[in-house]
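As you look at this complex, bear in mind that one protein chain is not there, while each of the others sits in place.
Letters A and B mark the chains in the order given here, with residues in each chain numbered from 1 onward.
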Amino acid sequence: MKNFSYRFGVIRGLGVTLSHFFQTYITDIKKGRKHYGTVEGIEDRRQADTDGIFTIQYPEERLPLPEEFRVLPFLVYDDGENGEKILRCTACGICAKVCPPQCIWINRAADPVTGKPSPHPADFNIDMDICMNCGFCAEYCPFDAIKMDHDFELSSLDRGETHLYNLEKLMKSATYYASIHPTAAALEDAARAEKAKPKA
Amino acid sequence: MTEEMLINPIEKLTEQFPADWLKADERSGYSGYIVQREHLLEFARTMRDDYGFDYLSMVTAADYLEEGFFEVVYYAYKTIGGPALVYKVQIPRTDAVVPSLIGLYPGADFQEREVWDLLGIRFDGHPDLRRILMWEGFEGHPLRKDWKEPFFEEDVKPYKSRWPEGKPVFIDKENPFDDNVQYPEGFDPDHWTPDQDTLLYAGLVKKASNEEFKTDQLVVNMGPQHPSTHGVFRMVVSLEGETIIDLKPVMGYLHRNHEKIAERNTFLQNMPFTDRLDYITSMSNNFAYALAVEKLMGVQVPERADYIRVMMAELTRIMNHYFATGFLLNDLGAYFTPSLYSIEERELILDIFEEVSGSRMMCNYFRFGGVVRDVSDHILKKIHDLVYDRLPRKLESLDAYLTNNEILRSRCEGVGVLTAEQAIALSAAGPILRASGVPYDVRRADPYSIYDRFDFDVVTGNHGDIYDRYLVRVEEIRQSIRIIKQVLRDIPAGPIMTGKPPYQVRVPAGESYGRVEGPKGEMGFYIVSNGKPNPARYHVRAPTFINLTSLAPMSRGEKVADVVVILGAIDIVLGEVDR
Partner (left out) sequence: MVFPCIPPNSKRCIMSPEGLTKPEYQVPDELQSQVSLTTLDRIYNWSRLNSVWPMMFGLACCAIEMIATAASRYDLARFGMEVMRPSPRQSDVMLVSGTVTKKMIPQIVRLYNQMPEPKYVIAMGACASSGGPFKGGYNVVAGVDKYIPVDVYIPGCPPTPQALLHGLITLQKKIEGESLKTVSWYQKGPSVPIPVPVLGPDLIDVRKTALIREKSKPAPETEAQEPSAGDVTDKPADGEIAAA
């Protein structure tokens, strides 16, 4: 048995814990009702000087997601004049080649008349049960056609066919993309407008 | 020894030894010496005793199928610092036996068992050569190049079946058993008895029974489902009362075949898989892998990228040490309060990682030649607030309520002692090695990236017990804060990547070993490339796997309740132990 002169180590520890406890009430009183349930309150609880209650109460409060947040990929389409959806994807296959677990299957369309390959996907399948959310597909796509989504509320009661996303399920509009990735979308639109300008 | 040899002892070893013992490795991109199998033990003993290479860091093997041989690779270092001594033994595939170095370096124990398990090379003289990651009775040696796994599609990625005619297939349906299994020909499960771990239990040391007093030896399995084993890890202990006579760790419950999958991947596709090795410190793993491949490719990293890399690595170290301290106290019985406080700090750091890389844990942030995204001023300000204001304050409060806590001190002082000689012989790394008094830190001993520009101390302890390990971790947080302050002061503007990287990275032929001082120890990647887009051999030197060799010597004679705390102080992560 070690001979310890029992000083106040345990009591000091208890003091620290109690001060954390009382601090939660003091912070509540100082910040008032706006501390919970509002966007500013959530932001306040993420700062480096936060003290008091640290909980972000999902599902009533949600943490703001940063722009780079990556969940699952989706294909971007632009809106055409007659309301049709123009996919940006040209079925070049780079995303399928660079995907680490190889969860992307692309079937390149062939021109019905000549039989030569045409730059559109006839079929595009991603198995979301294998996807590891690395973001390589979005990073290496030369046409800004596939990007990472922010929607993480995907829990379901079954898997298999429902988790194999086909072309219909993967297509989302460019306005949705700009709403979740504002700075990146602005930069890419500017770059695309630059390239499309007629050479003087 | 001449003066030249004292300074560069490993440059001209062929002149010091008889000609038939060793020759230099002349293959392009390779380094080191090829030793003849018969003289391996003598050579290793001479290098350890006369030349001072007392720390055997890595033992692994590679399968050169076309050339027809196996090559067992050894990397040894001196604890006073310096570059590596690399030596290899080449043996034919039909006669794969090599003398074991366990008598000289006990730390080679688990690594040799892993080579036997995955490649089928026998080690003569190893006292307990059983499989370590797979189970006894498994058919085949998986890492051999001619062994195909059940869900085998093609030799290398990218698979041709994905584009341009990609029809999605659930690969389970292709297998006749609807699962990832294959059986040898003629196998009849009804006429076969399973192995009951007989070799494991037979190897457990039991005390000789006293004739007048019949005592019962109790063999207890702790794990794999146990609240204290930090993941799926199993310890088989033989007890006399509450005191441990012997302990054998059993791992492989999370063996996810990282190395076999990596041989099929291209170099770039391996980066997200390295995130999942030590899943708490994903930035550090990325760092080590990027260093290993950049050595082969010969690319230079821009300065700003180097500063960002160091900053992310040190933030990861802070986060990991907080987490480890919280869980050490969990193991001691302080039911969750310290770990809740530590996880609070970790969440704030994870917020930064999420903004920078897109994901809290699986960052996938480093590339060959730099980092993916730049760090904006907003994030630099956040890091500034954390490092100057919050982290030192919270560290003081952690110190205040934990360091002099009587319960912590009486349970941790003098428990789980590892002397310095033991630690070096057992190839321990990281806070365990330093708490035993050996000031070996890869950032100082063999500096990589720009660590030679920063001013920080290497933290050591004196007693080598659990309390010292806790103190070393807390002090390392302080040193990391110091480094980040210097990074924030000096970070230059500039590009973060050399050129636009292609998605098919061509790596010249050769071998390289890139290592970093991860939070848990020396994390290294051994890569052999033959010029193709996929690595020919890829091995991870996992620090916690090798640190577990010291678990048994540390626990003999301690109580059962202490072994839980000893395991907590080693701070294991199963993703790295089992790969």
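In the analysis below, a residue touches a chain if its C-beta (ideal position, glycine included) is under 8 Å from a C-beta of that chain, and two chains touch if they have at least 3 such contacts.
In this text, all values refer to a predicted model and were calculated from it rather than measured experimentally.
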item	value
Visible chains in contact with the missing one	A, B
Of B:260, B:367 or B:515, the residue in touch with the unshown chain	B:260
Touching residue (missing chain; options B:299, B:343, B:450 or B:509)	B:343
Among B:32, B:120 or B:416, residue touching the chain not depicted	B:120
Residue of B:23, B:122, B:148 or B:444 touching the missing chain in the full complex	B:148
Residues from chain A at the interface with the omitted partner, ascending	28, 33, 36-37, 53-63, 71-72, 100-101, 105, 127-133, 152-159, 163
Residue numbers in chain B that touch the chain omitted from display	120, 133-135, 137-142, 144, 146-154, 159-161, 166-169, 171-172, 174-190, 192, 194-195, 224-227, 231-232, 252-257, 260-261, 264, 272-273, 276, 279-280, 339-340, 343-344, 346-347, 360-362, 574-575
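Please note the rule applied: only the chains that are shown with their structure count from here on.
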item	value
Distance from the mean Cα position of chain B to that of chain A, given in whole angstrom	31
Residues of chain A that touch chain B when the two form their complex	2, 4, 6-7, 9-10, 12-13, 15-17, 20, 46-49, 54, 66, 68-70, 91, 93-94, 96-100, 102, 104-108, 117, 123, 125, 127, 132-136, 139-140, 148, 160, 164
Residue ranges of chain B in contact with chain A within the complex	157-159, 161-170, 265, 268-273, 337, 341, 344, 347-348, 351, 354-359, 362, 364, 372-373, 382, 385-386, 389-390, 397, 400-402, 404-410, 413-414, 503-504
